[in-house]
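What follows is a set of notes on a single structure, which appears directly below.
Here the complex is missing one protein chain, while the rest keep their positions.
The first chain written gets the first letter, and so on, giving A and B; residue counts start at 1 in each chain.
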Amino acid sequence: MTWLLAIFQTLLFVALAPLLAGWLKWCKCHLQNRQAPSLLQPYRELLKLTRKQPVVAEHASWIFTRAPYIIFSATVLAASIVPLIAVDLPTAAIADVIVLVGFFAFARFFLALAGLDIGTAFGGMGSSREMTISSLAEPAMLMAIFTLTMTASTTNLSFAIVHVLNEGLVLRPSFVFALFALMLVAIAETGRIPVDNPDTHLELTMIHEAMILEYSGRHLALIEWASQVKLMLYGVLIANIFFPWGIAQGFSIQALAYGLLAIIVKLALLAILLSISETLLAKMRLFRVQEYLSFAYLLGLLGMLSHIILEASR
Amino acid sequence: MNIEQQDFYTQAILSMAALIGLASFLMLGQGRLLRLIFVFALQGLLLTLTAALSAYSLDNHHLYISAGLTLVLKVMFIPWMLRRQVLAMHMNRDVEALENKTLVMLGGASLMVFSYYVLHPIVQSSSTIMVNALAVSLSVVLLGMLLMISHRQAVAHVVGFMSIENGLFFAAIVATNGMPMVVELGIAFDVLVAAVLFGIFFFHIRTSIDSLDVDRLNRLNEIDQ
Partner (left out) sequence: MMTMILAYNAVLLSFASGLLALLSNQRAMLMALSQRYLTSDFHYPRCRKFLDRILEENRHASLHRRAVFVLLGLSGVFAVLAGLAVMMGQDSLTDQIGLGLPWLPWHVRFDGLSGFFYLIIGIGVIAVSLYGPAYVAFYQESQNPFAVLGLFTGLFVGGMLLVLLADDAFFFMIAWELMSVASYFLVAFQHEHSANRRAAFIYLLMAQVGALAIILSFGVLASFSDGFTFDALRQATLSPTWASIAFVLALLGFGMKAGIVPVHVWLPEAHPAAPSHISALMSGVMLKVAVYGLIRFCFDLLGELQWQWGVVLLVLGTVSAVGGILYAMMQPNLKRLLAYSSIENIGIIFMVLGLSMIFMANGHPQLAALGFLAALFHAFNHSLFKNLLFLGAGILQHQTHDLNIDTMGGLIQRMPQTSFLFLVGCMSISSLPLFNGFVSEWLAFQTALQVDVLDNGVLRSLIPVSAAALALTAALAAACFVKVFGMIFLGLPRSRNSEKAQEVKDKSMLYGPALLAGLCFFFGIFPNLIINLLNGVAKQLLGQSLPNDTALSWLWLAPVSANKVSYSPPMVLVGVLIAGGISFWYLRRNLETKTMRRAAAWDCGFGGLTPRMQYSCSAFTMPFRRIFARVWLIDERVDKEMQGAMDMEVKAVHYHLQVQDHSWPRLYQPITHGVNQLAKQVGRIQTGNIRVYLGYSFVTLILMLWVIS
């Protein structure tokens, strides 16, 4: 029963991801005085892409054609271990938050290889930049996670959320830092403004888009979908770890429905926040990203220090 | 003794401590003078809030006065004055490249650990968790010094100096629930006088060496190179 629920939650996760992307786009359009597409537009695009015949570059090897499946399944697996509407599901025990980072690394490894596979300058440029940014983002993310796990003394996401829930409302300085650090990392890792611009195809500014420039048809659909799931994953992580209230602790229908409603509201609010910041900020130069990410790292470090100094004295 | 067993007031003060520490770090890494001054004002604001919070929860009315003084002096007057001077001397576009930013930042973080290490015996002997925040205030003092060492512009030196004072003020709030009124007024007056004096010095340094880069003062040494 719980396994069924876990599978259902994963499917729900994957199914909701394009909706979040659509909502984000909708908010952004309204903020920028543009006419917004329908909320369902990402679904339509995905559907259309899956019907098209893919065109593959001449020199592409099996890495290029298999990478979308690998990326997609790694991301889906990552989605399956993050509690979305309920905690204590059996899938949460398969892997902890460090393995989650590992799944992202797995997907990124193949995406970067796929970028290099075609042998154009674009792909190499995208791969190089992506690996650079991710290698700076990973320590920052780990620092934030460390702060969290030191408080909850577990790296299992489900247990950590239960810990935060049971503790009630505690104003922890370390959590404030960890929250901001994780937000900064999430923006960098999902390729949003100011680190990368998901809407541009100008070679000087793009990172993620440069790697997937040669993809088309179902391959492109999978990669797009995976990046939507990834965006939602970070959103759910932030929403459910720092503001876990509302998530279902039992498996009754009522609790689950309440959990679903809670997460939708939380994600919608986070998306509004993101779209405001994307509207206000401009993309920064590539070599300012290191400053941005070292700031995230500093936040994580300060969070950890304030945990040690201020919260758990002995 | 963990934070979740404390009342909300303590949690809030501790969070403020963390934020004040963060503000010090932000100042340390700031290359542009106007932003530096802005963050300094922000730190002052946090300090004001802490003092007000402390005054409210402890029912300690004279802390309201110090909060007000901080607000007027450190959030409004001094930042305004510094800002005016920077604008007047057209230094708002100067970017001061820190020589080794990462190293300075990591040095700052280790200073924080160091001050925790130094104050650990004192903190252990005390019964209140609030004393933990002493480590933060000491590190704010040390970070202020580091700011003065690592930056070249005289304006940054003033900000560093003032943030040292911020650290001491914060320590006074968390450790003793505020100093006696007389002392506090005296310090506030000192700060004011210091700020005015600095302003005059800026003017003189500026007219004599055409810059506020303190490294240029090296030229004034008597030894022939």
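The definition used in the following text is that a residue touches a chain if its C-beta (ideal position, glycine included) is under 8 Å from a C-beta of that chain, and two chains touch if they have at least 3 such contacts.
What you see is a predicted model, and the numbers here were worked out from it, not measured in a lab.
Chemist: With respect to the chain omitted from the figure, which of A:L5, A:M131 or A:A255 is a touching residue?
Modeler: A:M131
Chemist: Just one of A:D117, A:D196 or A:E224 touches the chain that is missing; which is it?
Modeler: A:D117
Chemist: Touching the hidden chain in the complete assembly: which of A:N33, A:S153 or A:Q254 does that?
Modeler: A:S153
Chemist: For the chain left off this view, which of A:V55, A:V265 or A:L280 is in contact with it?
Modeler: A:V55
Chemist: Counting contacts across the full complex, list the positions on subunit B that touch the omitted chain.
Modeler: Interface with the chain not displayed, on the subunit B side: 100, 113, 116-117, 120.
Chemist: Can you list, in ascending order, the subunit A residues touching the missing chain?
Modeler: 50-63, 65, 69-70, 72-74, 76-77, 80, 93-96, 98-99, 101-103, 105-106, 108-109, 112-113, 116-125, 127-129, 131-132, 134-143, 146, 149-150, 153-156, 159, 213-214, 217-218, 221-222, 286-287, 290, 297, 300-301, 304-305, 308-309, 312, 314
Please note the rule applied: only the chains that are shown with their structure count from here on.
Chemist: Would you kindly tell me how far, in whole Å, the mean C-alpha position of subunit B lies from that of subunit A?
Modeler: A distance of 37 Å separates the two centres.
Chemist: Inside the complex, what are the residues of subunit A that reach subunit B?
Modeler: 167-168, 170-174, 176-177, 291, 294-295, 298-299, 301-302, 305-306, 308-314
Chemist: Over in the complex, which subunit B residues touch subunit A? Could you list them?
Modeler: Touching subunit A from subunit B are residues 1-4, 8, 11-12, 14-15, 17-19, 21-22, 25, 29, 101-102, 105, 109, 112-113, 116, 123-124, 129, 132-133, 135-136.
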